[in-house]
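Of the protein chains in this complex, one is absent; all others appear in place.
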Amino acid sequence: MDQLPNLGREQEMLDIMGVSSMKDLFEDIPVEIRSEGTLPLPPPQTEEEILRDAERLLGANVNLDSRPSFISAGLARNFVPSMVPMIATRGEFLTSYTPYQPEVSQGMLQAMWEFQTMISELVGLPISNVSMYDASTSAAEAITCAVRVKSKKVDMPNTVYISELVPPHRMSVIENYTQGVGIDIRKIPHDEDGFLNLNIAAEASGSCAIYVEQPNAFGILDEGLLRLREVVGDKTAIIVGVDVTSLGIVEPPGNWGADIVVGEGQPFGIGPTAGGPIYGIFACKKDFLRLMPGRIVGQSIDTEGKTAYTLTLSTREQHIRRHRATSNICSNETLIALMGAMHMALLGPVGLETLSTRVLSSTRMAIDELSSVEGLELAFPKSPVFREFAVKVPGKSSEALSHIFELGVIGGFDLGQWWPDKGSWILIGCDERTSESDISLLKKSLTSWVEESS
Amino acid sequence: MDQLPNLGREQEMLDIMGVSSMKDLFEDIPVEIRSEGTLPLPPPQTEEEILRDAERLLGANVNLDSRPSFISAGLARNFVPSMVPMIATRGEFLTSYTPYQPEVSQGMLQAMWEFQTMISELVGLPISNVSMYDASTSAAEAITCAVRVKSKKVDMPNTVYISELVPPHRMSVIENYTQGVGIDIRKIPHDEDGFLNLNIAAEASGSCAIYVEQPNAFGILDEGLLRLREVVGDKTAIIVGVDVTSLGIVEPPGNWGADIVVGEGQPFGIGPTAGGPIYGIFACKKDFLRLMPGRIVGQSIDTEGKTAYTLTLSTREQHIRRHRATSNICSNETLIALMGAMHMALLGPVGLETLSTRVLSSTRMAIDELSSVEGLELAFPKSPVFREFAVKVPGKSSEALSHIFELGVIGGFDLGQWWPDKGSWILIGCDERTSESDISLLKKSLTSWVEESS
Amino acid sequence: MTDTIFDFNGSKNAGWSQPSPLTEDSPSHIPESMRRNRLPDWPRASEPELVRHYTKLSQKNFGIDTGFYPLGSCTMKHNPRLNEKIVQNPGIDRIHPLQPEAQVQGLLAIYYEMQEMLAICSGMDAVTLQPVAGAQGEFTAIRCIQEYHRERGDNHRDKVIVPDSAHGTNPASASMCGYQIIEIPSAHDGRIDLDALRSAVGEDTAAMMITNPSTLGVFEPEIAEAAEIVHSAGGQMYYDGANFNAILGKTDPGRMGFDAVHYNLHKTFSQPHGGGGPGSGPIGVKDHLSKFLPSPLVNRKELPSGDIGTVGDGFWYHWESPASTIGKVQQWNGNAGAVVRAWAFYRRYGRDLERMSEHAVLNANYLRFRMMNPNPDLNIHAMPIEGCPAEVVKHEFTLSMSPLKDVTGVTGKDVAKRLLDFGYMAPTLYFPQIVPECLMFEPTETESKEVLDKFAEDFHAILAEDPDIVLTAPHTTPVGRVDEVWAARNLILRYPKDEPSS
Partner (left out) sequence: MTDTIFDFNGSKNAGWSQPSPLTEDSPSHIPESMRRNRLPDWPRASEPELVRHYTKLSQKNFGIDTGFYPLGSCTMKHNPRLNEKIVQNPGIDRIHPLQPEAQVQGLLAIYYEMQEMLAICSGMDAVTLQPVAGAQGEFTAIRCIQEYHRERGDNHRDKVIVPDSAHGTNPASASMCGYQIIEIPSAHDGRIDLDALRSAVGEDTAAMMITNPSTLGVFEPEIAEAAEIVHSAGGQMYYDGANFNAILGKTDPGRMGFDAVHYNLHKTFSQPHGGGGPGSGPIGVKDHLSKFLPSPLVNRKELPSGDIGTVGDGFWYHWESPASTIGKVQQWNGNAGAVVRAWAFYRRYGRDLERMSEHAVLNANYLRFRMMNPNPDLNIHAMPIEGCPAEVVKHEFTLSMSPLKDVTGVTGKDVAKRLLDFGYMAPTLYFPQIVPECLMFEPTETESKEVLDKFAEDFHAILAEDPDIVLTAPHTTPVGRVDEVWAARNLILRYPKDEPSS
């Protein structure tokens, strides 16, 4: 209880107020709904004890750095420069709240304005907010935003087309965010190489928006998407989900017609952290600005004309617009976006390119190595990929994965969990930390599985 | 090489200066002594690579937290509250230097002034400096300081008496610091209970100083020391080395006549860190103030009378007094002392008492458990101890220690390394992290050694 | 002004040093047309420059660590540093949410413990940790309620009732689920108006959303009646848990009659949410709603005796999908890092969480007393009036600055800005909107009496001060009062402004 400065001084304070006991402070709670006795919870612990328990429990988890690991599926086993967490956790950043008082929040505001710039540069679109909860809510809110902007102007209001190769968990979030407000979602299939069926995509023309991912759920980079604007016409919003790391080498969607770009920001700034806190990026064209979700920082001036930063366009937000707000976001992921900003700034343009190339090169090497294994089959041998690729194994992928885990390798993601018909597919993810020896261990262990199961 | 902001801009800067090449900047080095070619060292590494190597190398060390551990011998396997390193490594503290410019160093200066107060309170003496390198140099410089202060006033100038139960490594430092200047050191023996022979100690009367430790190298608390002032008389300085943690329960030497108290500050603020950086404490009576070593902070005022802090009594120091300085200390251990201050402040008086009691209680429990093992023998069964105690084992202690290490226990320190005639003695150290199960593992493994070797 | 990061023009070819790619030719595997040909114009700076840049920025930012942060409704309490240390553990930082259960037993055990603890503290039956913020918790719970009504064929319930004092996220969340919002006015004393509620409920009522203690910081004594009214109309009661810090161990939403509740872990259970996030917004529900909860939850089963399991407690922890789950609201399992911090926070109090609430309430009442009882020798222009008359408040309270405005022209906003000069974060401004010139103060349990005394004293000094000083505040901050209209008019949202143009 070293957290309570007034412990032991209760009476002193009560006396000053003229209140006789702590109990009196809770007399306003009607007796009928008062709790009885002590909370049925264990006694308080000391810092030493909590740390010991935390180390025991967290130590029981198998962390990705403890062995070769090929699980990605939307998050990155990244390398975060040491500076990032050390500086981002300075108390002035760490323990601040939403910068409602810009005069004493210039640090975070400027950092977020710089973040907006870096995201804008990254994806090739002029506007960025200061983060969404994660890639999935970013995609979901991009869709509802596009519907708000486009519904009155298109033939198919409240209708959105979505690539069927969006990871199902993300799709589920999209469905939750869209179904209450009655948005009709139609899926677009892919051909056998994992490329979007552009003929069917053409049906999206006249709808509010089309949502695709580049790379898609199988890691495939789809050249056809470059023609999407042509295919859907000018009126339909193109929303693209990206792997941010790919954009050091892959053309950003802003350059081929995207109206909104979303994605998982996590590869810049923070470890996978069991899925959160992470942050979604959200960038768009100017037409979406006034109906977009999330916080936005603008440059301004103070009373003396000095440059200053402040939250702007707050009239979109729930604390002002209430039920007509463009989103319900209040707490967001700024602190994590700050880490992202630091990481991006450290990388610089050249560092980003190197990083992309590293991820791509380990992906390529893993593909090359695994394709030489008799009994393994690439699901999409002809398609260019980034970070991830799918392989078909003999037997059930869940069993294959258990087998290779026994051999010391976290071997990827069982695609059967997403699509029951792909119960023998494994999604293998590579990254900047993947080494040649990791790949050869993966190969060895998968070869052993092939032998075992034949 | 992400550390050099001007990389790639050399020519631009040279052009401005009118210098044609980088080589020209080194033309002043005579050709005969110029280095040839590239340094015969490996190529630069990236952060990722260095971290990987560091984790591999440091991971090859057996850390004390990884198993029950009973090695102490002057350092503590302590628990440092999480706040301490997090706040002490804030850049403003971490990357500052000696506060020569008090106007922009008030933070560190005030923290050190508060540190001085806490040390002064801890040991019961009015003056403290802001740290020495470690306990050993603290003891050594206390002795040279006492000689400076006392030599002209006593019958035996340049003579100091030292308890023979000072850890030999510390004694070696003392010898190095005293022998150049010709100080004569005489050892005082102990009786069979490990208590100082007060009859011989009485010979120190008339010398410059007597140096004793409480607890001594065997962890023994010596009640006889309370009579030391009586024994050596008023003129001889009494210098006492302490275990700082003990002072929550043991009477501080300032209260029984010590003139100077020294000791290892490490238990407050930082892990054992393979022996450094740690910090020595140094506190004394006012008569020693002007001839003591190390930096001292004083309260002062600024031009407007506002309270301010500054380094003071600098005229004692090398940068002013040069070869007549009271010490050669320039860089010291302030940052670690800052961590110490934070830890002490968090503990508070009651926390200190609890901490002392915890260490004492685990020591007692270990003694009780081991004394029940047939074949083990306490070296000083009758003497009160704090943190440490010596046991005699069958056979060589080094072999006993290897044996129990195999059984998962870091079992203490082989006293044969310090005193060849104690080749079957082990110094067992306990601390606040010692658990009942640690003690029972120690007991089990030592019992196994006894059985093995009988 | 600190230069922006884009003003650095350090090393021309800098870039974080990295190991070389494993192979050299990989780019050739991407079709030419898809390759990026102009790299983003990111900063080109070295580590030394960036450490200094961000350090300097931080120095222009106010946090709990730098001063008193009485931001009402936000529960800005101290963030114990232990929690930050714990989340550096690779057992959380380097974990993938899709790892098989066998690889994450420790994390699942923490999730399970937190689900249980939150259920106990709130009187709910089931808890999900998936929502990542309070607002998302609201949205999630309303979605569950929506499915609940749908499953019962109750398809006409298309309205959600909120008091006019509700937090903006309440109506916004309900409206994201497609609901119409019925806002009911508060009674003249700021409390819930049961008559207004009675006339608002009906067959179209899907739910009512309310927080208790209310956003005015006072406990709604008639909450059980309100629940009764809504329930008898067939609606569900939703508890906005933002004010949970006031009541732990004293009462709980279950007893009050609620069906669903969200917790703001980042408030009640502390959580660094620098700049406004991250948060964590678990929800708890009564049995009848539990099968709609997002998927997955954590459950456990006893292992055969003798098998202590990976975490050593004899249980196997596993994910479980509720029968009629609404699916996902975040792609993974919520903000696991925030959950782990909150777990560490909870463990520090254990059953003494009640002490925490007591001290939060003690501090709020004490501060209110101090603020409303100035030294009579002071020449105060006008005293504020209570936002809601009450014998005692809970963890926060509101004051209306209207009297001051009437006498001197000084608004609540001016006072808020002036407080910045004294080294404080301003209280929450103009919320709830029903209190004119509202300032809302929440000291939290982690502030000492000395801080509260000094704050009250400084507040009184402002009330007594030359109004011109207050009207033009702040004066000592890194920048003066910032022109928000200018920002909205010029919309300079990146550097340089109009790139990439579109």
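Just so it is clear, A, B and C label the chains in written order, and each chain counts residues from 1 on its own.
The definition used in the following text is that a contact is a pair of C-beta atoms (placed from the backbone, for glycine too) under 8 Å apart; a residue touches a chain by one contact, two chains touch by 3 or more.
In this text the structure is predicted, and so the values were computed from the model without any measurement.
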item	value
Partners of the unshown chain among those that are drawn	A, B, C
Which residue of B:S207, B:S327 or B:S424 touches the chain not shown here	B:S327
Option from C:P80, C:G190, C:P296 or C:P500 whose C-beta touches the chain left out	C:P80
Hidden partner chain, residues of subunit A it touches	1-9, 44, 46-49, 81-83, 86-87, 91-92
Footprint left on subunit C by the chain that the document does not show	7-10, 17, 46-49, 51-52, 55-56, 59, 64-67, 77-78, 80-81, 348, 446-448, 450
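Here is the rule we go by: only the chains that are shown with their structure count from here on.
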item	value
Most widely separated chain from subunit A, with each centre as the mean of CA atoms	B
For subunit B paired with subunit C, centre-to-centre distance based on mean C-alpha positions, whole Å	46
Rounded Å distance between subunit A and subunit B, as computed from the means of their C-alpha atoms	48
Contacts with two or more other chains, residues of subunit A listed in rising order	47, 51, 81, 87, 89-91, 346, 432
Shared-contact residues (touching 2 or more other chains) in subunit C	13-16, 18-19, 45, 47, 51, 55, 80, 82, 84-85
